[in-house]
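Apart from one protein chain that is not included, each protein chain of the complex appears where it belongs.
This part shows subunit A:
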Amino acid sequence: MNALVQLAAEEPQNPPIPPIPELVIGLIAFAIVFGFLAKKLLPNINKVLDERREAIEGGIEKAEAAQIEAQQTLEQYKAQLAEARHEAARLRQEAQEQGAALIAEMRAEGQRQREEIIAAGHAQIEADRRQAAQALRQDVGKLATDLAGKLVGESLEDVARQSRTIDRFLDELETKAASAETGAAR
């Protein structure tokens, strides 16, 4: 106690005046703390904190990316579907057009064939008619000469044929009939 009182008496007491050794020691002690924290320990933890934040944000980003991808895929599918529909419609249209063209072509072909057939028929009929007229003409001539020969009593066949009288007679008849027809048509 006495020693303390003496100590107190020896050094004038003035708490706000800093003793130099303590000041220096205090600064050194703080410098060590600051050095360790600033150079090693806080950068360490900052790195980990950043990594952690990145890990969390990375998760969010990943989820966002997945969502965007899903959206894109959906849109792609929709576009493909629309395209397919369009394609189908186009094909149907094309088929319809093709069908119509085919039908028209068939119709035209049928028409043509029909006309051909009709024309061929007409030609045939004409030919038959001509043949029949020819045959009729010969038969009429023959019958007429036969009848005349029987009436006259002798055969005029050869003479009549040679002299072509019958033909002339028949031609006359025909021209008369034709002129009569044209006159009637007028």
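Heads up, the rule we're going with is that a contact is a pair of C-beta atoms (placed from the backbone, for glycine too) under 8 Å apart; a residue touches a chain by one contact, two chains touch by 3 or more; residues count from 1.
Rule of thumb we're sticking to: contacts and distances are computed from a predicted model.
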| item | value |
| --- | --- |
| UniProt protein name of the chain not shown, from "Signal recognition particle protein", "ATP synthase subunit a", "Ammonium transporter" or "Glutamyl-tRNA(Gln) amidotransferase subunit A" | "ATP synthase subunit a" |
| Candidate in contact with the missing chain, chosen from A:Ile32, A:Ala108 or A:Ile125 | A:Ile32 |
| Interface with the undisplayed chain - residues on subunit A | 1, 3-5, 7-8, 11, 13, 15-27, 29-30, 32-34, 36-38, 40-42, 44-45, 47-49, 51-52, 55 |
